[in-house]
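A quick write-up on the structure given underneath.
Every protein chain of the complex appears in place save one, which is left out.
In order of appearance the chains are A and B, and numbering begins at 1 in each one.
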Amino acid sequence: MPFIANSDADRMAMLEAVGVKSIEELFADIPQAKRFPKLELPEGLSELDVMREIESMAAKNVTASTCAWFLGAGAYNHFIPAAVGAIVSRGEFLTAYTPYQPEVSQGTLQAIFEYQSMAAELFGMEVVNASHYDGATALAEAVLMAWNHGGERRKIALPAALHPEYKGVIKTYFAAFDVEFAEYVGGPANASVDATTACVVAAYPDFEGEIQDIKAGAEKAHAAGALYVVHADPIMCALLKSPGELGADIVTAEGQALGNAMNYGGPWLGMMGATAKLMRKMPGRIVGQAQDAKGRRGFVLTLTAREQHIRREKAVSNICSNQGLVMLQTCVYMALMGRNGMRKVAELCWNKAHYAASKIAGTKGFKVSTRSFFKEFVVKTPVPAADIVERLSRRCIVPGLAMSKYDAKRPDELLVCVTEMCTKAQIDLLVTSLSEAAGEKTNSRFGGEAVK
Amino acid sequence: MKLDSAARYRSSHEFVRKEGDLYVVGLSDHAQAALGDIVYVEMPELGKTFALGDSFGVVESVKAASDLYMPIGGKVVAVNDALGGDPALVNRDCYGSGWLVKIEASNAAEFGTLMDAATYEKEAGKE
Partner (left out) sequence: MNLMPEKLLHEMSSPGRIGVSLPECDVPATPVPAGLARDSLKLPEVDELSVVRHFTRLSQKNYSIDTQFYPLGSCTMKYNPKVNEQAANLHGWRDTHPLVGDEFSQGALELIWKLQESLREIGGFAAASLQPAAGAHGELSGVFIIRAYHVSRGDTKRRKMLIPDSAHGTNPATCTMAGMSTVPLPSNSEGGVDLDALKAALSGDAGAEIAGIMITNPNTLGLFDRNIEEIARLVHAAGGLVYGDGANLNAVTGVFKPGNSGIDVMHFNLHKTFSTPHGGGGPGAGFIGAGKDLVEFLPGPIAAKRGEKYALVMPAKSIGRMKSFYGNFGVLVRAYTYIRMLGATGLRRLAENAVLNANYLKVKVEKHFKVKYPRRCMHEFVAMGDIAEGIHTLDIAKRLIDYGFHPPTIYFPLIVPEAIMIEPTETEDKESLDAFAEVLEKIAQEALSNPSLLHDAPTTTPVGRLDEVAAARNPVLCYKG
C-alpha cells in the first residue's frame, strides 16, 4: 500500500497491544449494515502509471506556454522567476501547518510578516492580513466588513463594470442578509450614495480596463459616512497611485498576478488591507511582531480574538485557512522583484498594452473603447468577437475574452490583455491576425504561425 | 475574588456603582481573572443610549473575547480613555482606575434588581 509504512507484522504486534484480534473490531461502533461498503472505484496504480494518465490529461489543454497569449479578464499570464518555485517547494515550507506554535514556525511567520509589510506598501494601507481564498472572496469579505461596520445602513454601491464572477460571489455571500445593491455606471463618483449607504465599492481598473477617478469616489463615500472599498490590480499599484493614497478604507486584490500560475482558476490569493482604524474588524489571520523573555524578536499570530476558533458565532468571518503557500509565492516574488523589478514589470505591461492598443485602433474596422487603461482594454470588433477568439485560438493566438461570454448583448467586443510576457512580434502578429479574421488582407510578413 | 461592596452585579459579570448623579460600569474581578491579560477594550460611542442587557462593547484577551452587557439602561457620558493605552488597568484595578463607562441611568430602579456583592460572590463561585 503506498505511503503506509507499517508491515503486516507491525500491525499484528499493534493489534495485540490494543487487545483486539483484527482491525475490523476497531470499527464496531459503525452500524453493522453500513460497515465496509464497496467503493466503486478502480484499484490503485503505480506511480508511473498515475503520472502517465495525468500527463495525458494535461496535454489536452491549450496553454499560455505554447500560444501567444492576450487573454486576461481576471487570470493573468505574468512572468514567474525560477527562484519562486524552488523556494516554496522546500518541504519545511510545503508541509508545515498553520503557525499555531510560533516557536517552531518562525519561518512561516516571518514570511507572512514580510508579505504583510510589502503588500501594505504596495496598496498604501496600514494593515494587511495573511490572505483570503482569492480576490473575489476577499472583496466579498471586505464588503461584509463594511456591512457589519455600517450599523443600520443597508445599501451597497457596486460598479456595473465589476468582474461578473466577483459580482456573483458578493451576491452569494449576501444571500441571507437584507441588503440593497445599487450599481453605478462609469466611475465611483457616479454612485448614488446617501446616509443609508454602508459601502461604496470601486474597481481599479474596472472590468472594461478603465482607470476611473478613484479619489472622487472616496470623497463621495466619506461625505456620506460610508466606507470605501477599492479592488485593485496589484501589478498596476507599482506604477500608479496606490488605493490608500486615493482614499480607500479597505483594499482588496487578486494576488495571482504576483508570482502564481493561472492554474485554471486556483489556488490563487485574496489580498486585503485596511486602515489602522479597521484593524480589529478585519477577518483572517494577521501576524505581529513580538519578543520572548530574552528580548529576541519573533513573530506570532495576533489579534486572534477576532477569529472563529475564539469568537465562534460572533467571529467576523468563518475563515480558518489562509492561502499559505500561495502567499509565500507572492512574498518571494515581491522580494525578488523588489522596488525596481515591480516597477519595471508594470512599465512593460503599460508600454506594450498602449502599443498594442494604438496599432489595433489603427486597424480598419477596429476601435479601442477604453480611454485610460493599464494592461487591458476593450476593442470593438467588426465581426462577432467570439468567432475571432475561436478562429485565432486554433492558430495558437488567444486574442482575449469575448465580452459575450458574460453579456450576450455585447457580441462585438473583445477584452484584450497585454503583459510583459508578450513580445512585439506577438503583438504585431495579433494585429495582423485580427485584421485577417475580420476579412481584411494585409501585408503581413509573418504568416499564420505563433512566434514565441 | 475581590468585590466592591457598594456595587451591584449582573450575572454576565458587569458591575455598576452610583457616583453622584452618574453610574460607573465595569467588569468584575472574577471576570477579569478568567479572561486573563486583557489586550483591548472596544468602547461605545459617547452619547449613545443602551437598554438594560444591550451589548455595549467587547473586552478581548489573547485567548477570549467577551461581549459587555449593560447592567442597567442609560446614556454613555464618559468612556475610560486610559484603557486605549493601558488595557491592563482592567486586570489591575477593575473597580477603580479600570472602570469602563459612566452613564446617566434611564431608570434608577433597575439598580435595585441586580445582585448585591454577597449574592454575586456565591453565584460566580459556582462557575
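The criterion applied here is as follows: a residue touches a chain if its C-beta (ideal position, glycine included) is under 8 Å from a C-beta of that chain, and two chains touch if they have at least 3 such contacts.
Note that the structure is predicted; figures quoted are calculated from it, not measured.
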| item | value |
| --- | --- |
| Subunit B, residues in touch with the chain not shown (by the definition above) | 37, 39-40, 60-63, 87-88 |
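Criterion: only the chains that are shown with their structure count from here on.
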| item | value |
| --- | --- |
| Inter-centroid spacing, subunit B versus subunit A (mean Cα positions, whole Å) | 44 |
| Subunit B-touching residues of subunit A, taken from the complex the two chains share | 280, 304-306, 310-311, 314 |
| For the subunit B and subunit A complex, residues of the former touching the latter | 39-40, 42, 60-65, 67 |
